[in-house]
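To keep things clear, I will list the structure first and then write my remarks on it.
All protein chains but one are shown in place.
Showing chain A:
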């Protein structure tokens, strides 16, 4: 249980997503990181049902139901900028019952899958973000285990990120600033993933618009 930074790695020019991921993982293996199986984070979008909306035509809030293989027994439900609920995996069953209030957006499932690497106290997960059948981007998650206060170890994380991301090192995640000196929790990681997915989704929409 440590501090996690989730960032997006842009696809290298002239290379496919798959190739970029391979490049990264090779770098990590060169550093001496140990491969420790795979990981998966998925996200499903729900919007509030039309029947529950007011007549003024207000748009319903979007709710994201996420799972993370790092927390195999938990299920996360988040609103954008809103609260984050951590529940049992039984929550999925509950969502089926709540069809009247929350409706699953069609083809909204987005997930990232990849390999999990352990490098001393750092846990690195490089994943391919996929929406439906196609790969849309690369996610890089780095967790520093021994610390739980984000501000205390951000520089350490940054230095480590620089060592293998090079010029693509991200800035400090927004969640770090939310609660200064507070204990970092799993919900913060999930918020970062949600933001990452939303960003990739928007990029996709923009790309589609461009076309």
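Basically, a contact is a pair of C-beta atoms (placed from the backbone, for glycine too) under 8 Å apart; a residue touches a chain by one contact, two chains touch by 3 or more; residues count from 1.
As a working rule, contacts and distances are computed from a predicted model.
A single chain of the complex does not appear, and UniProt lists its protein name as "Cofactor required for Sp1 transcriptional activation subunit 6", one of "ORM1-like protein 3 isoform X2", "ALKB8 protein", "AP complex subunit sigma" or "Cofactor required for Sp1 transcriptional activation subunit 6".
Summary of contacts with the chain left out: across A:71, A:119 or A:154, the touching residue is A:71. Touching the chain that is not shown, out of A:87, A:105 or A:148: A:87 (per the contact rule at the top). Across A:1, A:98, A:182 or A:206, the single residue that touches the chain missing here is A:1. Mapped onto chain A, the footprint of the missing chain covers residues 1, 70-76, 86-90, 185-187.
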